[in-house]
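On to subunit A.
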Amino acid sequence: MNNKLKNTRDEIVRISGVNPKKCMKCGKCTATCPAFDEMEYHPHQFVAMVENGDIQPLLESESLYRCLSCFACVDRCPRGVEPAKLVEAVRLTVIRQKGGNHLKTDDIPALLDENIPQQALVSALRKYAK
Partner candidate 1 sequence: MYRISTQSLNTLFEEISRVCTLYIPSENKKGDSVYTRYETGVEYSNKLNTVRSPKDFFFPQMENLMEFKTEGKTVQLIDIREETEDFVVFGVRPCDVKSFEVLDNVFLNEPVDTYYKNRREHGVIISLACNRPAETCFCGTFGIDAAKPEGDVSAWMTEGYLHLKPNTEKGEKLVSAISGILEECDDTAVTALQENINNIMKKLPLANVTTEKFGGGKTEEFFNAPEWAALSESCLGCGTCTFVCPTCQCYDIKDFNTGKGVIRYRCWDSCMYSEFTKMAHGNNRLSQKERFRQRFMHKLVYYPENNNGLFSCVGCGRCLAKCPISMNIVKVMKTLGGKDNG
Partner candidate 2 sequence: MQVNERKPLIVAFCCNWCSYAGADLAGNNRLSYPADVKIIKVPCSCRVNPMFILRAFQRGADGVILCGCHPGDCHYTSGNYYTRRRMALLFSMLDYLGIEKERTRVEWVSAAEGAKFAATMNDFAQTVAALGENKRLEDLRCKK
Partner candidate 3 sequence: MQRIGVFVCWCGSNIAGTVDVQAVSEALKNEPGVVFSANYQYMCSQAGQNMIIDAVKEHNLTGIVVCSCSPRMHEATFRKTAATAGLNPYMVEIANIREQCSWVHKDMLTGTEKAIILGKAAVAKVNLNTPLVAGETPVTKRALVIGGGIAGIQTALDIAEAGFPVDIVETKPTIGGKMAQLDKTFPTLDCAACILTPKMVDVAQNENIRIFSYSEVTEVKGFVGNFDVTVKKKARYVNEDICTGCGACVEKCPMKKVPNEFNLGMDNRSAIYIPFAQAVPKVATIDPNHCNMLKNGRCGVCSKVCAAGAIDYKQQDEYIQEKYGAIVVATGFNPISMDKFDEYAYNQSKDVITSLEFERLTNAAGPTAGKLLRPSDLKHPHTIVFVQCVGSRCASCAEKGKEYCSKICCMYTAKHAMLTRDKYPDTEVYVFYIDVRTPGKSFDEFYRRAVEEYGVHYIKGMVGKVFPEGDKLKVQASDLLNNKQLHIDADLVVLAAAIEPDKSARPLATMLTASMDTNDFFTEAHPKLRPVESPTAGVFLSGTCQGPKDIPETVSQASAAAAKVVSLLVKDKLKGNPCVASSDELMCNGCSSCERVCPYGAITYEDKEFRMPNRTVAIRRVAKVNPAVCQGCGCCTVVCPSGAMDLRGFANRQIIAEVDAICK
Partner candidate 4 sequence: MQKITRDLLVEKAVSLLENGTVDMVLGWKKGEFDYDITPAVFADADSLKDFVFDDFCGANFSKYLISNTKKTASKVLVFLKPCDTYSFNQLLTEHRFDREKVYAVGIPCDGMVDIHKIRAISGEGIAKIECGEKITVSTIYDETVNIEKADVLAERCVTCKSKKHVAYDELLGEDGEVLESARFDEVEKLENMTADERFEFWQGELSRCIRCNACRDVCPACTCEKCVFDNPASPVENKAAANSFEEKMFHIIRAFHVAGRCTDCGECSRVCPQHIPLHLLNRKFIKDIDNFYGEYQAGEEVGSRAPLVNYTTEDLEPGEAVEGR
């Protein structure tokens, strides 16, 4: 694991307050997850990947936004690992890497739908960009 990755990993661990080492890899989180089918990476994988420093694929994965934050995994985890908090931390990491922006203005044209009202676009920028 290079230093940058390690830093990102440590940062995620710090902001989530989750100790991924507590995971005993039972998979109950994944067994519980109602959004399983929507996800590329499942809760137990999140935990393992963060622990292994395999962060990049997570940062890029849509799975981040498929998590419903229902906290079922947190509730069921027998070891108190709290995967949902980890997912949230990874989400935050993405935002931080974008300089606090959920969206960069450059990204917007590609996402534009003709039917979106102008007003919605402006207010979205207000809301999601720094």
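Just so it is clear, a residue touches a chain if its C-beta (ideal position, glycine included) is under 8 Å from a C-beta of that chain, and two chains touch if they have at least 3 such contacts; residues count from 1.
Candidates were picked such that all candidates are chains of the complex that A comes from, given by their letters.
Since we're looking at a predicted model, the values are computed, not measured.
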Going by the C-beta definition already given, which one of 1, 2, 3 or 4 is in contact with subunit A within this complex? 3
Residues of subunit A that touch candidate 3 when the two form their complex: 22, 24-33, 36-37, 42, 44-45, 72, 76-81
